[in-house]
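Missing here: one protein chain of the complex. Every other protein chain is in place.
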Amino acid sequence: MSQFRFRSPSALPGFGIAYGFTWIWLSVIVLIPLGAVVLWAASLGPAQIYAIASRPQTFAALRLSFGLSLAAAALNAVFGLIVAWVLTRYSFPGRRLLDAAVDLPFALPTAVAGIALAAIYAPNGWVGSLVPFRIAYTPLGIFVALVFIGLPFVVRTLQPVLADVDRELEEASATLGARRATTVFRIVLPTLVPPLLTGFALAFARAVGEYGSVIFIAGNIPGVSEIAPLLIITRLEQFDYAGATAVATIMLALSFVVLLIVNLTEAWTRRRLGRG
Amino acid sequence: MNRRTAIAFLAALSFAAPVCAGQAVAQTRLTNVSYDPTRELYKDFNAAFEKSWKAETGEDVRVQASHGGSGKQARSVIDGLNADVVTLALAADIDAIASATGKIPADWQKRLPHNSSPYTSTIVFLVRKGNPKGIKDWGDLVKPGVQVITPNPKTSGGARWNYLAAWAYGRQQGGDDKAKEYISALFKNVPVLDSGARGSTTTFAQRGLGDVLLAWENEAFLSFKEFGEDKFEIVYPSISILAEPPVTVVDGNVDKNGTRKAAEAYLNLLYSKEGQTIAARNFYRPVSPELADKADVARFKDLKLVTIDADFGGWKKAQAEHFGDGGTFDQIYQPK
Partner (left out) sequence: MADAAPPSSPTSESPAARLALIAVAVIFLGFFLFLPLIAVFTEALRNGVGAYLAAFDDPDTISAIKLTVLVAAIAVPLNLVFGLAASWAIAKFEFKGKSLLLTLIDLPFSVSPVVSGMCYVLLFGGQGYFGKWLQSHDLQIIFALPGIVLATVFVTFPFVARELIPLMQEQGTSEEEAALSLGARGFRTFWSVTLPNVRWALLYGVLLCNARAMGEFGAVSVVSGHLRGLTNTVPLQVEILYNDYNFVAAFAVASVLAGLGLVTLAIKTGLEWRYGDEISAAHRR
């Protein structure tokens, strides 16, 4: 064990207390409570958890939640890229206002967003009455809500990187006779792939668990428009704690994996770029 | 801004506003945990009880109400919500509290008259003015192109009454197999399952979705009052169910809180002339109609009603058979 170094030497004081406090507080607020969920689910045994997860209704809800979250994160990746591009590279009247508004889904309470979205996309709402198909109370409505809450993640992870991109490379590319489109797609966009993936993953992770803004606009029909968090609530309200924790554990495991991948990618990128 | 003001601002921001949630005066507090559509009823009734308790004992009492889907409310009490009385949508939810916590004796439903239900209701159809889809009875609900709004029976008490009323109609057409067929067809026409009765009413009335709302009779009448008489009509089906929302004292909690006397008086007042009058005024059918206002009682139409005990073998059986895991409701959504 003598070769093992837990931390690199540093002149700064206070590591022990800050590090210890971080773990203690983290344990009290996050780890122990989440541990309770896992522990409760574990009392079922793996066979039982598998049985719950593979039940058609559970499976359909998980598939819906993950599928729609992926789709919403993908749409956000495309439009988020355009928004971030426009906000960092162009100047036009109202740019600052747009820039500020991107954080709105962060700051706006989810329940407020939910009833507002329901009011807009209901059959008699502003948008709902204009289109010939239903938006609210269908998977499409859930999709709209998930796009709403996921948007800031993509834009905010892309913006600083986009601002940092070395313009000289683009100039060089242009000097060598590349058309603008070629420069953008061959030179600029590849450097944006890591932050785009991070933003995508964050938007996805957030969307999978979202409840407040979705619940008012989802149709909640089992197998069609019932999301996984609602399934947890439904099970809880039927006094089926074990069932609720089983679904919750599956979701927890998945979001942990997504986040771990994001953080490892970030650490790897930082090391590669020699930052930090 | 220099550094010091910035830090001072931060400090002010985080530590300011030590306003306390107001609860200063020492007075008896009674908590009534109820289901969704009773909001208006208990708003009225709580005020009446506070007055009557003051007149009787000279003490001030404040009744705190909590409303939500019946199952969710029962879950909260099981998890430790300090309810003195529960007034839920159906006996099964109170049974669940009794068996999970032991705070209510198993035979609670025998303690008060009429199965511990001081008021009853039934399930009716609310349709849009002029009844454009010509809905007369349950049979019309399964026609193609008719959209039916009902909450989710897994979480809403009212929805369970809806479901059983529909089942009773289906059974009338040719036994339980027929009923199962009918109910599957019915739920094919349901585009939204809200978690509580209120959510469904809002979806139907405010959001304009659906052709017919399966609703508590009291909720249907209330929607006239809230949204205007010119928007909706009530249709009474040929058969429905006698919905008995029961009430009980939570013994384990009142003994701890020292509120047993007030809690019992609260429930007894529901059965008195005053309570029955208030119930009828809020569109609930009083169990002693002679005590309530004649004009209020006259609104309720007579119709053929099945009951949970005689026709479904009680809530214990009905709950497991229809709404438990793998029950008839789950089977509707099972891919074949």
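By written order: A and B. Residues from 1 in each chain.
Here is the rule we go by: a contact is a pair of C-beta atoms (placed from the backbone, for glycine too) under 8 Å apart; a residue touches a chain by one contact, two chains touch by 3 or more.
In this text the structure is predicted, and so the values were computed from the model without any measurement.
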item: Residue among A:77, A:208 or A:221 that touches the chain left out of view; value: A:208
item: Candidates B:31, B:70, B:240 or B:277 - the one touching the absent chain; value: B:31
item: Touching residue (missing chain; options A:19, A:50 or A:185); value: A:19
item: Touching residues on chain B - with respect to the absent chain; value: 3, 6-7, 9-10, 13-23, 31, 36, 39, 64-68, 76, 78-82, 100-101, 196, 198-199, 202, 206, 226-227, 256
item: Positions on chain A contacted by the hidden chain, ascending; value: 5-8, 10-15, 17-19, 21-23, 25-26, 29-34, 36-37, 40, 79, 82-83, 85-92, 94, 96, 98-117, 119-120, 126-127, 144, 147-148, 151, 156-157, 159-161, 163-164, 167, 170-171, 174-175, 180, 183-184, 195, 198, 202, 205-206, 208-212, 228-229, 232-233, 236, 241, 244-245, 248, 251-252, 255-256, 258-260, 262-264, 266-267, 270, 275-276
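Note that in this section only the chains that are shown with their structure count from here on.
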item: Centre-to-centre distance between chain B and chain A (centres being mean Cα positions), rounded to whole Å; value: 37
item: Chain A residues within the chain B interface of the complex; value: 56-57, 118-119, 122-125, 134, 136-137, 215, 219-223, 226, 230, 233-234, 236-240, 243
item: Interface residues, chain B side, partner chain A - complex; value: 69, 71-72, 74-75, 78, 96, 100, 152, 154-155, 190-195, 203, 207-209, 323, 325, 330, 333-335
